[in-house]
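With one protein chain held back, the other chains of the complex are shown just where they sit.
Chains here go by letter, A, B and C, matching the order in which they are written, and residues are numbered from 1 within each.
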Amino acid sequence: MLIRVQTERFDAGSLLNMLSGADSDCGAVASFSGQVRGGNNLVALELEHYPGATEKALTRIAAHARTRWDLRQAMIIHRVGRMEIGEEIVFIGATAPHRRAALEAVSFMIDVLKTQAPFWKKEFDDQGARWVDARPEDDRAAARWLDDKEDASA
Amino acid sequence: MLIRVQTERFDAGSLLNMLSGADSDCGAVASFSGQVRGGNNLVALELEHYPGATEKALTRIAAHARTRWDLRQAMIIHRVGRMEIGEEIVFIGATAPHRRAALEAVSFMIDVLKTQAPFWKKEFDDQGARWVDARPEDDRAAARWLDDKEDASA
Amino acid sequence: MSITVRYFAALRERMGTAEEVIEPPEGTAADLIAWLVARDDQADALAHPSTRLIVNDEIVSREHALKCGDVIAFCPPFSGG
Partner (left out) sequence: MSITVRYFAALRERMGTAEEVIEPPEGTAADLIAWLVARDDQADALAHPSTRLIVNDEIVSREHALKCGDVIAFCPPFSGG
C-alpha cells in the first residue's frame, strides 16, 4: 500500500509500471489519473489540504478497498499546491489476481476520496479565484459504495 | 482511437502517458492492463487470434464505447503469440472530461473484449498444454453491458 | 457454391487443418454445419452451442445465409484479454 501527498509532479506511467511489475500472481492492474481540465477560462488550480488528516483519510480508503476486494497493491498519490492545465492531480492504482477487483477498487477509491479526504480546490481564471463547490453527483457516487456494504467483486 | 494487435511487448506506462498528455479538456484517464498470472504450475501462455477479424472486433468495441460515453481517446492494445508469466497481454485505456465515463468505458471494453474478440489462450505448464475454457462469469460481465442499453455514465 | 472454411484454436487441432475450400450446397451456416458433420464425425464439435461463427470478419448466428465466396470461421469460445 503506497499513500503519498506531495507538491511535486509525478509520472503516472512510472507509477503504473511499478504496480504492473510488483506481483507475479496478479493478472490485473487498473488505474485512474485525474488531471487539471482546461476550459471556462481556467488558468490554474490550487489544492489545499489538511496535513496529517489527509494521509490518514487516504490510508483508510485504501485499507477499506483491501478489505472489500482481493487486492495485492493499492496506491493513492495526490498532489497539493498550484497546478497548471493538463498537470496531474491524483493517481489511483490497484492490482489483483482478477480484473473485477482491480477495476472496482479503483472506482471505489477515487469516488470515496472525493467526499472523504480533506482536499480543497481553488480555481484561478482570468476573473480571479474561487473555491470549487462540492458536487451532489460526487456524494451520490460515494454513497453508492458506502451504503452498499456487500462485496461487489463477484 | 488506437487499436493494435501485436506480438511485441509493450510498455503500459508509456501508453498511459500517451493518453494523459493528449487533450487539455480531459480530466480523467483510466486504464486496465492484463498480464500473465503465475500459479498452477503455469509456465507460459500462447495467444492465437483471427487476423483481420480481431482488429475489426476491437475497433467495433472501442467505437461502441465512444458512442456510449463522452470519451476523448480510446485505446486497445492486445498481444498475441507466446508470453511468459508477468508479461503484459492487453492494455485498455480511455480519457474523458469526467471520471465516470473513463472508468466505465475501460470496464466495458475489457468485459466485452473477453467475449467478442477472437482470441484464444493456450496454457503451458509442466504437464503439457491446454486451451483455456471460456468462463461463465465473463459472459455475465459482458451481458451486463450489452443487455443494458441505457447510458450508465450518469 | 465455393466456401472457405477456417478453424481456430482447439477446433483447428481437432479438424487437423486451419483452412479448406469446400463446395457445399446453398444454405445457412446451420446447413453447412450439418453438411460438415455428415462428411466427417470429427466435425461434431462444430455443432456445439458454444462454437462461434464468423463470416467475412463479422460474428453471425447459425441462421446466417451463406453465399459463394464467403469465408466462414469456426471458433471455440473466445478467451482473450
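Here are some notes:
The criterion applied here is as follows: a contact is a pair of C-beta atoms (placed from the backbone, for glycine too) under 8 Å apart; a residue touches a chain by one contact, two chains touch by 3 or more.
Owing to the predicted nature of the structure, the values given are computational and were not obtained by experimental measurement.
Within the full complex, the chain left out of the display contacts the shown chains A.
Across A:8, A:133 or A:147, the single residue that touches the chain missing here is A:133.
Within the complete assembly, A:90 is the residue of A:16, A:29 or A:90 that touches the hidden chain.
Residues of subunit A that touch the chain left out of the display are 34, 47-50, 52-53, 56-57, 78, 89-90, 110, 113-122, 131-135.
By definition in this document, only the chains that are shown with their structure count from here on.
Number of steps on the shortest path from subunit A to subunit C, with steps defined by chain touch: 2. Comparing chain C-alpha centroids with the centroid of the full set of protein C-alpha atoms picks out B as the closest. Each chain gets a centre from the mean of its Cα atoms; for subunit A and subunit C, those two points are 48 Å apart.
Distance from the subunit B centre to the subunit C centre is 26 Å, each centre being the mean of its Cα atoms. One finds 22 Å separating the Cα centroids of subunit A and subunit B. For subunit A, the set of residues that touch two or more other chains comprises 99.
Multi-chain contact residues of subunit C, defined as those touching 2 or more other chains: 81.
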